[in-house]
Each structure stands twice: as C-alpha cells, then as structure tokens.
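Here the complex is missing one protein chain, while the rest keep their positions.
Chain nomenclature is as follows: A, B and C, assigned in order of appearance, with residue numbering initiated at 1 for each chain independently.
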Amino acid sequence: MKTIGIDAGSLNIKVVVLDDNKITGYSIVPAGDDGTASAKQALENALVLQGDACKTVATGIGVKLLTFVPQQKSITTCLARGVRFLFPSVKLSIDMGAESTTVIKLNDKGRLADWANHDKCASGTGLFLQQMAKLMAMPIAEMSHLSLKAQSRPEITSTCAVFAESEVISYVHRMPPTPMPDIAAGIYYSVVSRVMSLCKRVGIEKDIAVTGGVALNTGLVTILEKEIGTKVMVPEVPQIVAALGAAIIAGENAQKGITQ
Amino acid sequence: MLVIVEMINTKLATLDLFKEVNNTFPKTKEIVELKSKGKKVIGWLCTYVPEEIIHAAGALPVRITGYGQEVELEDANAFMYINNCSFSRSCLQMGLKGEYEYLDGVIGSSTCDGARRLFDLWCHYISTPFHHMISVPRKYTEQAHTLYYDQIVLFKKSFEDFMGIAISDEALLDSVYVYNESRRLLKRLYELRKLENPPITGAETMEILNANFRMPKELFNRYLNKLLEELETSGIEHKCRSRLMVTGSVMNNPEFIKSIEDLGALVVTDELCTGTRYWSDTVVLDGRTPLNAISRRYLDNFPCARMVPSDERFNRVLDLVKDYRVDGVISQIIRYCVPYAHDVPLITPRLKVISVPTLGLDVEYGTSGSGQIRTRVQAFLEMLEAKRK
Amino acid sequence: MIFAGIDIGSRGTKTVIMKDHEIIASTILDTGPESVKTAYGAMYATLQGTGLQLENVNYTVATGYGRVLVPFANENISEISCHARGINYYYPAVRTILDMGGQDCKAIRCDAEGHVTNFVMNDKCAGGTGRFLEMIADVLGLPLMEIGETALQSQNIIPFNTVCAVFAKSEAIAYLRQGVSRSDIMAGLNEAIAVRCLNLLKKVSIEKEFSITGGIAKNKGMVAKIKEKVGLEPLLAKDPQLIGAIGAALFACENFEGKESEDNGKVQYGYIDGSGEYFITIDLAKCDGCGQCIPVCPYTVFEVTREDGRKPKARVTESTRKRLSYICPGHAVCLKARRSNCRSVCTKDAINLSW
Partner (left out) sequence: MTGTENSSQIVSLIRTFKMLNRFNRTRSDARQSRILYFDMLTEYYTQIKNAHDAGKMIASHPVFFPAEILYAMDIVPMHTEMTTWMDALFLKEQGELLAKGAELGLAPEICSPHRGVAGMFALQKVPRPDIILWSNLICDNTAKFGELVMQITGSPGYFLDNPFQNSPAEMSYLVGELKDMIHFLEQNTGRKMDYTKLSDIVVRMDHEIELYREISDLRKAVPCPMSIDGYLELLGADYMFPGQPASAKYLTLLRDELKIQVESGRGVISPERFRLMTLFIPPLYLINHLADIYAGLGTVSVVEPMFTRWSEGRLDPSKPLESIALKSFLLPERRSMYGLFGQTAINDITESAEQFKVDGAVYWAFLGCRHTCATIKIIKETLNDVDVPMLTIDCDLVDPTVNSKEDTQSKFQQFIELLEDR
C-alpha cells in the first residue's frame, strides 16, 4: 500500500513516497514564493517516479497552505515516527532545520514523550549559520572544516541571532583581529551550546540522532558529538525524516480508516 | 621604534597575591589546604548572612559567586529557566558542575527572588551537607529587628548542631573584632579613593574585594595592611577625565570596570553588595550581647534595594556621590534583576536634581564590557566633559 | 587647515574631508572584514581628486563601530557625540535625534552647540535596527533601497505584534506564503519599528526640532511612519548616512585648534627650594618623542606619553617631578660621571636643565 508524506518547510518542500515500509522515492524542492505550487511540483516529481498514490499526510511550518492535503500532523509527531523507522534504538533526536531547532524525546514504544524548541530568543538555527557564512565571506562547508583548525575560541554569548552577529563583527574588528578559524569555532560552539541546553531540558539519553538539513554539516556534527559525549546517528538524507514520518502516519491512518 | 613607557606598578606586590587568589578560586591554595586539615568551609549567598557566626564556629565562610566572565549557562538554563537573573544561574551552573563540591554547607537568605530560588534549587539538585535559610524582614522597625534576631538565634543553633560545638560569646567577640578590623581597613582603602588623583583604580579595588570573600579574614587583614602601606608610599597617582560611581546589581568582574577605566575615567566608589555595601557599617556592642549586636548591624547595614523605605538607601548613595565628588553614575543592572530595575525611575531623578547624570547599562552577570557597552560609556564620558566645559 | 572624519559602521564606512569647516569630499563604501584595510582604502578613495595626501590632513577623528582600529586617527569619539555634532552643522535648531544605524538604534538629545545632553540606546532586542530591515528585505526578495517605496503603496497594514527580529522574519515568511502583498508586510513592519522608535525617543523626552540620521533615514516608508508616530516633521540632511563622519570632522577641527597652541610651547618641570632652582625644560616643538632620553637616565626621570590626539612627547615622570633635586645631580655632574646624559643624547636638543 503506497503512502506519501509532505513536509512544507520554510525554505524547502520535501516529499517521501513509502511502499510497504520501503522508501521508493523522495524529492526536495525549494519552497519559493508560492508554497502551494512548489508543493504540487514536489508531489509530481515524487509521483512520476511510480504511478498514482492515495494516502497523504502533510506537516511542517507551511502546512496550513497545503489545503489540498486533508490529513495534517504536527512536525514533532512526524519526526518521532521518521527517526523510529530509521533508527529503532534512538531515544533523543535533534532536528536542525533552516528555521528552527527542535529536540524530541522518544519513549520505549518509540512514541513522542517530550520535546523542546527554542526559548524566546531564537538563534542557533540553519539560517543563523548561513548568515554567519555570508558575513565571513566563505561557503558553509569551508567554514565547518576551518573550525576544526582553531586553537582557542572566543565566547559568543548573546542569545539573539542579530546580536550574536554583532559580537562576531566585533571579534573581526578587534585589535589584534581574532583569527578566522577561531571565530568559525566560536560560531559553531555557540550553536552547539544552544542545542545542548535544549537537550538538557528534555534529558540526554542514548542513542542520539541528528536530522534536518544542518546535519550534513560535518564540522558542526563533530563538535556536537564532542560536547554530548557520544557518537550520533545521521540518516543518509537527513532533510526528509519528517516527510518520512508523515508517510508512515498516513499508512497507520489508512489501517485505522481515518481520512480526516 | 616609538617607546611608550607603560606605568607597571611593580610597587603593589600584594595586589598580585589577591589576583592569584581570584584566578584560582574556587579551588584556591588556602581553601584546599584548610579542607585537607579538616576545616569546614561554608558558602554564603547574600550580605544579610552574618559571617561572624560561621567564623566564630571555626569554619571558613566563603561567598558563593558565579563565573568570572560571561559564559554559556547550559545546565543552569535547563534547571532554572532563562528568566531568572544570570547571577543565580551562573552560581547554579558552577554548583551543578561540582566547582563548589568542597562546601560543607550553604547559608541562604530570603533577600530577593533570585537568591531564594538559587537556594531552593541548590538544596534540590546539589548535595551540600548543611543548608539553612535565614528569613530577613524588609524593614528596620524594632519589630523587624526582633524577628531578625530570632532568625539569627535559630541559625546559630542549627549551625551549632551541625558543627557539634557551642559558639561562646568570647568566640563571637573575637570574630567581631576580626571582621570590624577588616571593615576599618577597607574603609581606609576607600578613603584613598577620595583623593584628587587616587593611587588605586576601581578595577584593582574590585580584585581586593573579591579576594576578601575568598580567604581567611586574618590572612586578608594582614595582606590588606601591607598593601595600604605600599599604596600610601607608592606615590602612584591616577589622573582621570571623570570620577565615576558604579551602582546596581551584584558584580564581581574587575574586567568590566577596567573596560570603563581604559576610556580615561576612574571608578572612585561604588554602591555594590560586593563593594561599599559589604563593609560599610561596623558591629557596635554598646551594652548588647555579641549576637544581638551582630543582628542589629546586619539589618541596619547600608541597605540593599530590597529594603523599604528606599530613601534610607538613596540618601546614603547621595552622600557617597558628594563625599567622593562623583561626576557621573554608571547603573549596571542584570536582566531580570527586579529590585534594582524598579529603582531606576526613583534614584535617577534624585541624582539629576544634584546634576549628576546616570548611564543605565543592561548587562548579564560576568560581562566584561562588549563593543556596545564601550560605545555607551565613551559617549557618556564625552557628555560629562561637554557639560564641564 | 584640512580635517578628516571617518565613521566605520558595521555595514558601511563613511569618510568626510573638510577644509576650514567646508566639506570638500565624502565617500560611502562597504565595510570589509579587515577594518585596517577598510580605513586606509576609504581615506585614499576620498582624498582622490582633492589633490591631497594623507600627510596633508592636520587632524583625523574616527568614530563608529571600528573606530579604535583606525591607525592614522588622532582621536576616536563615540558615534553618539558625532551624530549630535554632525546634524548641528546642517540644522542648529535640532534638539532630538533618532539615529538608526546598522547594529543599533539611538535616541539622542543635544543642545544648541550640538553637545549631547542625554541619550539612550535600544535594549537587548535588535528589533528596529538596520540589520532587521536587511533581513526582512532578504526574505521579501527586495533590494534594501526599494523597501521604503514598497511600504508606501500598502492599503491595509498587517499587525506585527512580536518585536523580535528573528520571529518577525518567520512571521513575514508566513504572511508571504499566505499571499499577503509585500507592501502590506513592509508597512506592517515599519509600523512595529516606528512604535519601538517612539518608545525609545520618549525615554529621552522629545523636544522640537527633530531629525533622523543614519542609513534608514533614506527609507521613505520608515520616515513617513516615524513622522506620523512622533507627530513632528523630521529635518533630514541631504545624506543622513554621512552625519556621523561630518560630526567627526567637525570635532577634528575643534580639537585640533585646542591642541595646536600647546604643542609648540616649552614645558617646565621642577621647583625652587632653599638650595636653588631645579627645572627641566622640554621644548615640545622640537621633541619628536624618540625616547632616547629614557634609557640613558639611571633614575628614570623621563617617560614618553601620548596625550589624547597629540603626537607622542617626552615628559618628566610624575613620581620624580617633586624630588628632582634629590635624584638628579645636574646635567654637568652627570655628563662627567657617565659621559652621556639626557641632554647630550637628545638629537633634537629639546631638553634643558637649570642645574
């Protein structure tokens, strides 16, 4: 039985097609201005790969726009299902998307037990890293392996992303100016310590997974592993975990005969 | 190459001793040594906890302070939530990380929400053997003194049970003498800062005050005595563009004051519980028992912003401004430090009336003066100079 | 007399050259990651076409975020004082200034001479700064220059109740996804920012005349909204971004006059007591601060210091000034005993001893 999950993120729309618990196709399309059109586009890409499909569940920040998908679920529930499907032993999963970071805790049955996302001052998100890379005039990938070469690292403490940026600027404009690798490490540590604070809120428990687009950033994941004290599992395509979860829920709903 | 002679004060050797204590705190040489010899070390949180009683029982009182600079408080944010003052969170973070694991006891006082919640969470999450909370009234009436004295007796009794000894009046008198001596020496130090070109900067004074919370009082008095002699004969004179006073929330970071003084001003006095308010009044016996005299001193001492009526504190602040000929006041208030935040619309007009402007700074505990703070302080100094012209 | 003011902001570097109170050249360039290079680059770009070199500039004042790192500046002054002084150059009647810079937003009160009497900067939250508007322009895919006009075409202003820059950005994205027009979103944001600016201005109490400085003053939508909230017609300079640099140049002019007279005078250190006159005279015009006199004197009588804004000069140390006769045996005795002394070693012949 074929089911589909759509995750309407703020920057990308992700679609996963599941056929009897096997991922048979997925696609990632930039959201652009008109979310609905891109969602339909992403749907066609995925569907074209293997004929028609009936059961679909949507999630993500832009979910309200996908009026053409009746069944909608919250991002945390979908993430829980997706992570459980990929790594059954995981208890704690960190989703670092473009817009926000969400940490979810699973209970023994693999269901969502608790979650935490950012307190009032939001920083430490994918967009924050993008802005920092732009400020340092280098691509994110280069910044991440540059950070591994740092001797010491300046403390970037302001919680607000905009002020964290002015702190970075003040490190650049300092006499003597702070070396670039140290600043890159400082940026990464400020992102990681925000994530650690969230993990400590829900309680750190082995095994740990990292999902979302930022999980592809090896420099960040290495620093996170050092801070959290254990290896973390990163799925092959970390961006589609929520969409995968939505597809799984679509299958469950079909069995339970739920359509609304 | 242009040689600019930096005035390195090799003359104040004792100051380096104090800096050594501060840099190694909380695990300083003396504390580790005393612990190994079996001496009890008791942490206290607020200036309404009478240190003399701890000292008289033969234990070493140590003030619990947070990190020396602004750091990421991961655990404390998870345990105490982000909307509590960063002083409490910084202390809790050090406690949770085991930096104070050598403490045999923690004495709290119900002075403000931050302090009392730090005490609650410390008791709940950190296994320090002995805890005691002193309930402190917010008034100076006779009734309030009776209640506070009753609380001090309760504290002495429960502390005696814990230490397994009785604290005699003689022991209390000895402690009173040692602490009064310390207060007199600190007063002499501050008197030097009334001079036209004081021999000591605000940052150096904070180093001395910090060390004073972190070492045995007898040792501190000896060092401070030596330093005062060095100072009085050093002939060092610090010229300054403006004479400033620092007020507001609890602060222990000399770097913050240094970043102000690097701009050419001089911090000549303060109204902090880690400064003037700590040593201001001495214990006066005049016919009372030592315990009663201690109780009266601690409730009537230079008040914290929690006490009502606030005029008692404001008048003393205005006296400091006149005595030290202060040109401008820097009011640094930690976010979510409510007692001091509420005072801003009360104290600022009173200072304005005697034409002393106030610069309000919105800080976190342990800040050492970021780019934004430097800009505001520099603009403030330029404003003060323009006013003088 | 040639004076320069350079304002290194977090976003742009503004430079102004003045000849006796007359602006003869000015540039606005992007601030690069290397602030020292940016400073030199901006200075040379501005001097081009004036036929002047860096050496011809008598006095330079730096301001803005990177002011401490300008190597050729005689002095650095905070941007708050410079903006007050700068707007006073165009409109001496202005008493209240709203400076909306890249990183922060400032409300300044000043007197008739452009001296600051009170100021307040926006608190921890970055809502209402240039950076905030840049983030929103990014999200809406509009060039920064156009967001002002776009806002003016709005029919109904949508409420942005959160002031946090990051949350406002996600709200803007959500509105965009729901098909709300860019002009309505922009107008809604201008409204939220204008309210924040009004609250900031009220903290220093608003007094006529009123002006807006900094890059955002060129944003018509924002200026119109602030005018509506404050209820006063803002007097805008031709180029509001340059006000900081102009103020710095004016300070350069004032502070240079003050310093110039003292520099070529002679300074005497010493005293007369029962046993005679003991004076060491240093000719500031001749002394170039080379510092040779320091090592040669065994009693460390000399030091070289650099007073704010002036070139480095030698002087007698404070600690020895009052005890010269006990320390120094006099230049003749010293020369005989040690074959060289402060006077002999001073190539500019700037030092003279009375005994």
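Side notes on the structure shown:
Basically, contacts are C-beta pairs under 8 Å (C-beta built on N, C-alpha and C of every residue); 3 or more make two chains touch, one makes a residue touch a chain.
Everything numeric here is computed off the predicted structure, so don't read it as measured data.
Shown chains touched by the missing chain in the whole complex: A, B, C.
Checked against the full complex, the one of A:I23, A:A113 or A:V234 touching the unshown chain is A:A113. One of B:E52, B:D343 or B:E382 touches the chain omitted from the figure, and that residue is B:D343.
The chain not shown here is touched by just one of B:I333, B:L359, B:I373 or B:A386, and that residue is B:I333. Touching the chain that is not shown, out of B:E30, B:D113, B:E181 or B:D300: B:D113 (per the contact rule at the top).
Residue B:A305 is the one among B:L291, B:A305, B:V321 or B:L351 that touches the chain not shown. Where chain B meets the chain that is not shown, the touching residues are 78-81, 83-85, 110, 112-114, 116-117, 119-121, 124, 133, 135-139, 141, 143-144, 146-147, 150-151, 305-306, 308-310, 333, 335-336, 338-339, 341-346, 348, 360, 362. Taking the whole complex into account, chain A touches the unshown chain at residues 73-77, 80, 111-116, 119-120, 201. Considering the complete assembly, chain C touches the hidden chain via residues 123, 125, 161-163, 167, 171, 174, 195, 198-199, 202-203.
The criterion applied here is as follows: only the chains that are shown with their structure count from here on.
More C-beta pairs in contact connect the chains of B-C than those of the other pair, out of A-B and B-C. Residue positions of chain B touching 2 or more other chains, listed in rising order: 371-372. Within chain C, the positions touching two or more other chains are listed as 65, 103, 124.
Contacts from chain A toward chain B in the complex involve residues 119-121, 155, 157, 159, 166-167, 170, 173, 189-190, 193, 196-197, 200-201. By the touch rule above, chain A contacts chain C in their complex via residues 10, 31, 33-35, 61-62, 64-65, 99, 120-123, 136-137, 158, 160-163, 165-166, 169-170, 172-175, 177.
By the touch criterion given at the top, residues 69-72, 74-75, 77-78, 82, 364, 370-372 of chain B touch chain A in their complex.
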